[in-house]
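Accompanying notes for the structure given below.
Heads up, one of the protein chains got dropped from this complex, but the rest are sitting where they should.
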Amino acid sequence: KNAEFFKGISKIPFKPEAGPTESLVFKHYNASEVVMEKTMEEWLRFSVCFWHTFRGTGADPFGFPTLVRPWDDGSNSLANAKRRLRAGFEFFTKLGVKYWTFHDRDIAPEGRDLAETNRNLDELAELAGQLQQETGVKLLWATCNLFAHPRYMNGASTNPDAHVFAYAAAQVKKGLDVALKLGAENFVFWGGREGFHSILNTNVRSELDHMATFFRLAIAYKNKIGFKGVFLIEPKPKEPTKHQYDYDAMTVIAFLRTYGLEKEIKLNIEPNHTTLAGHSYEHDIVMSSAYNMLGSIDSNTGSPDLGWDTDQFPMDVKHATFVMQVVLRQGGLQPGGLNFDCKVRRESTDLRDMFISHIGAMDTFARGLKVAANIFKGGDMAKHVEDRYKSFRSGIGAKIESADTSLEELEAFALSQGEPERISGQQEHYENMLNYYV
Amino acid sequence: KNAEFFKGISKIPFKPEAGPTESLVFKHYNASEVVMEKTMEEWLRFSVCFWHTFRGTGADPFGFPTLVRPWDDGSNSLANAKRRLRAGFEFFTKLGVKYWTFHDRDIAPEGRDLAETNRNLDELAELAGQLQQETGVKLLWATCNLFAHPRYMNGASTNPDAHVFAYAAAQVKKGLDVALKLGAENFVFWGGREGFHSILNTNVRSELDHMATFFRLAIAYKNKIGFKGVFLIEPKPKEPTKHQYDYDAMTVIAFLRTYGLEKEIKLNIEPNHTTLAGHSYEHDIVMSSAYNMLGSIDSNTGSPDLGWDTDQFPMDVKHATFVMQVVLRQGGLQPGGLNFDCKVRRESTDLRDMFISHIGAMDTFARGLKVAANIFKGGDMAKHVEDRYKSFRSGIGAKIESADTSLEELEAFALSQGEPERISGQQEHYENMLNYYV
Amino acid sequence: KNAEFFKGISKIPFKPEAGPTESLVFKHYNASEVVMEKTMEEWLRFSVCFWHTFRGTGADPFGFPTLVRPWDDGSNSLANAKRRLRAGFEFFTKLGVKYWTFHDRDIAPEGRDLAETNRNLDELAELAGQLQQETGVKLLWATCNLFAHPRYMNGASTNPDAHVFAYAAAQVKKGLDVALKLGAENFVFWGGREGFHSILNTNVRSELDHMATFFRLAIAYKNKIGFKGVFLIEPKPKEPTKHQYDYDAMTVIAFLRTYGLEKEIKLNIEPNHTTLAGHSYEHDIVMSSAYNMLGSIDSNTGSPDLGWDTDQFPMDVKHATFVMQVVLRQGGLQPGGLNFDCKVRRESTDLRDMFISHIGAMDTFARGLKVAANIFKGGDMAKHVEDRYKSFRSGIGAKIESADTSLEELEAFALSQGEPERISGQQEHYENMLNYYV
Partner (left out) sequence: KNAEFFKGISKIPFKPEAGPTESLVFKHYNASEVVMEKTMEEWLRFSVCFWHTFRGTGADPFGFPTLVRPWDDGSNSLANAKRRLRAGFEFFTKLGVKYWTFHDRDIAPEGRDLAETNRNLDELAELAGQLQQETGVKLLWATCNLFAHPRYMNGASTNPDAHVFAYAAAQVKKGLDVALKLGAENFVFWGGREGFHSILNTNVRSELDHMATFFRLAIAYKNKIGFKGVFLIEPKPKEPTKHQYDYDAMTVIAFLRTYGLEKEIKLNIEPNHTTLAGHSYEHDIVMSSAYNMLGSIDSNTGSPDLGWDTDQFPMDVKHATFVMQVVLRQGGLQPGGLNFDCKVRRESTDLRDMFISHIGAMDTFARGLKVAANIFKGGDMAKHVEDRYKSFRSGIGAKIESADTSLEELEAFALSQGEPERISGQQEHYENMLNYYV
């Protein structure tokens, strides 16, 4: 029960002077270090996901599992599930993160029927509660796996079969009960099978209507039981489904507003999904923040030359800087966080690789935070941007700003003032300023 | 004045028995042929765009102009502009289309200042009105070119300089006056420079606010002058700007609904823009129709292996079938139409190529219409889809359909009814049915 | 033993008059019908792959298996393997294809060690030989699975560990023995793990050298045992590995010629791999044929908007026409063929879907063959192309054609003859001609 799973690995220390091959230390992340009036821990709110890190096998579409974990006997037993969970909390603790996330089916196996499945989940949730208590690790968010089981192959809330819709609804009900019990700060919906493979066999409008109904029912239940966590939709354009209804941030916002759900649901953005939708890494984080819809971030990366979700650990300081600039600007992510929805490469088969990968990503984001804070404190980049828009602070610009004008008035202005001056956008200068800090 | 520009080419006849090399005949498009109670002409509402077909030069980023038109002396004179316009109407008439479209700056050159520019536009609009009268060709839509002139390099309504915003507003005011005068059935906004090249120098929220204000002012003016045409935004993800705010159909819907503009503006969808946004050819047409936001279609295609807008003539019958199925389903596109926003390849330097390309596209869409109508009349594919969703017409499904249920009731259903049946999605069967018709 | 696995399904008949919903008939493929002096069967040389069709489970990176086959108990037993193989031959026979393909590990399970694995393979190969004898179905090609087992996670012939190289070599030796025994007409190498995930831990040149050595050793052994089948490399750009050394047709040709292997190895082209490499569907088939390196074709398709290998059944007649034009032009594919390296969608869970999907693809290629033959017989498209290059048949062109000239002579020609005429490329005219036939 109190076995140690990661023998020989202690709590990861902060050791800024360590060299390149010293891998089980933080060189940049110092949880208690204060940056712009909060600790790093408060700004970054790191979270480890249970699925990739404790349920990932290394299987891919062309290969069998590669990752052998000594505590996992490969069975579906509750005892095995409990060992995995204990190993998880040892990992969170040694790594030094304050949050974790899970899908219902990651922590507890499906039983012979839904009733047994629910009992299994209760039993593991009980243990999770104890472990949270013992370690102080909290639940950033919970979510229901409505995509892996064959019953969901044609969708969950958008399945053409009402029976499946009902089954998914039942699963979410239980998921919300568990989230409430474990004090989840958010609850995520990722609609991996909500979409279509072929337009030929699909009634799009009907499926969207059903999806909206599904969210309405979940909101009603949430309010009824008094769950205070934030509902979040996680957009993804494709994979596993050919086209997913939650394509990207803006698509989800269109859906939420069309169905009047925009006050009840925010977004959990994963940059690897963003790049698969054809945007730049930071795009959906920037856009959802601009629309006041950014709730939380799944912090991972892909390779821009690959067309599927590789869920790699984020190791690029420039990317981390872009993300942390948005976070600083909106005063933090709370109750959201930076969840590592990442997996070690299937070739990274050592237990140490689990730590090394998370440490690298945490150090990367710590650097991103420090760079973003320096840019903020330097002030020159923000000042440049502010000056760029200064014409909207007086005269005709101020009238436009307050929407207190007309095409006629603007035409009169244009006729009298002639051709606008040509003003350089100075992109390369901005890039150089950024490189000064990174 | 009454010179013939396309000598040796008569009105294109319908000649279904023509062979593969006979190029100046329609083999499928028969304007007056009735398909499902409307003529082909009424369903297809073909329109030729003035810009590509009469202002295209064949220049590309690596090459100089290749297309030499005998009526065009290359000058910016009004006389040249008028010759071009007359050549255009001869082309529309000989091709046998009932609609055309233009940007303000295609038909009339900019003058030394805005006042002169407006006078030029008035003069050409006068001639366009006469030619419309003489030929019966009508204006599907007009639009303002707010992207080609250097003043718009940093955006029009989203420019950081209020002076440019005012200039663009003045241009739209004049554009609406001309659209009213020429009886335009729609008015399109394509925001090619509304977006950003670098997030570093951009205040996204501020720019979006300005863009919304711009539309509000245009709506106010439209109502004031009594212009009845439909406002349409044409989404495009990128090119020329790195990121465009009107990325795709759903992004525009999110914007419109966030700013409360969704009742006043619909969408003009161009499939080559859709594919650049990472979707399948028909995707944005399907989605905007599902959201009741489809106004008109720019009918062209790209190459899926190219990452920029090639504006090729649509020659794929399967694609045309997908489009026409949506059009049939929503009872037609009016007051929208199928505008050929296409250009001959820069290597297609003969005058005949102008006709050959349009004829090929019109025949392709005529085939698409006939196939779509046959599918509709066959009824089997629609029936298959309907059956697929039949569980929502009774019992628990009907309750979901009317949103008259709860997670608790659905859980009770799932607990009592057990595992859903696994029902094949039959994608390949649907594909075979489609191939039967195409 | 002589159980029937696909009850209620008889040999698929040719029934050209069948309607859209009649799914278990060929409407176009008529094996014995003569097209340009060969039967359809001889031109098309259809082959069913064993792996997708009999080992595919419907699992994807986000979902568990969906495909339940009544003959498959899910075990690794030899009895199960034999039932699967018998079901396979019943399927091939009822479908009416003359060829099949397999990986060593598809037909026989791995044992506790290599010796046992080899014995398993021998036992199943014995049965395969009998079934081939009984049914007349022949082996288009065999191949070794050098990618699925964890031992190959870092590559097979390019693995940094020589032990793995040796293991892979042993596997290929056995694979060649079996191929010889079963009369395989070709032998394929697909290097799914030959490449790298990260350049940081990789010595590219060393790995390429090892890969070349691997092929040389296999060629030596092939010659020693007298195996006459053609060696084929199947290019793929990425997936599962981030970068694969056999990226596309031209990359493989570069590799083969650099290491002097181009006389011994040809290419097996899969269009879905071609599109993942950023080319058009037919590109690698066209290019490898132009370089006299086209050996065989894996006939499948992807979705151009998806960035991974979906291995869908090819249902597009235009694509099939492009492929069959190349095949007609080079006088056939023999000893290669058209192997359906395709899988039913994971939602296509019925046994009938296995037939429906293959029938749809076979009908598509039968149409492609007929269209290509009609174009060939029509002659007009070929004549247009020939005329386009006619300047190389006399004068300075003929000198260039025979490389019997110099820059000086060509400069003298250009100085004296002046500016070349501008000749239209007529792309749209060619597209219309093609559409006449399709």
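Letters A, B and C mark the chains as written, and numbering starts fresh at 1 in each.
In the analysis below, a contact is a pair of C-beta atoms (placed from the backbone, for glycine too) under 8 Å apart; a residue touches a chain by one contact, two chains touch by 3 or more.
A quick note: this is a predicted structure, and the numbers were derived from the prediction, not measured.
Taking the complete complex into account, the chain left out of view touches A, B, C.
The residue touching the chain not shown here, chosen from B:Pro150, B:Gly226 or B:Gly331, is B:Pro150.
Here the missing chain is touched by one residue of C:Lys15, C:Lys228 or C:Arg388, and it is C:Arg388. For the options A:His103, A:Arg257, A:His279 or A:Lys399, the residue in contact with the chain missing from this view is A:His279. Considering the whole complex, the residue from A:Glu4, A:Asp305 or A:Asp404 that touches the absent chain is A:Asp305. Residues of chain B that touch the chain left out of view are 58, 60-66, 147-150, 152-154, 192-193, 197, 238-240, 242-243, 276, 303, 305-310, 345-347, 349. Those residues of chain A that touch the chain absent from the view are 19-21, 23, 27, 66, 68, 275, 278-280, 283, 303-305, 313, 315-318, 344-345, 347-350, 353, 356-357, 359-360, 363-364, 378, 380-381, 384, 422-429, 431-438. Mapped onto chain C, the footprint of the missing chain covers residues 113-115, 150-151, 153-154, 160-167, 169-170, 172-174, 176, 197-206, 208-210, 213, 216-218, 220-221, 237-238, 243, 247-248, 250-251, 253-255, 257-258, 276-280, 282-283, 286-287, 290-291, 322, 381, 384-385, 388-389, 391-392, 395-397, 400-401, 403, 405-408, 410-411, 413-415, 417-423, 425-427, 430-431, 433-434.
The rule is simple: only the chains that are shown with their structure count from here on.
Of all residue numbers used where chain A meets chain C, over half belong to both copies. The two sides are thus made of the same residues. Note: centroid distance chain A to chain C, computed from Cα atoms, is 39 Å. We define each chain's centre as the mean of its Cα atoms; on that basis chain A and chain B are separated by 36 Å.
In chain C, 66, 303, 305, 345, 347, 349 are the positions where the chain touches two or more neighbouring chains simultaneously.
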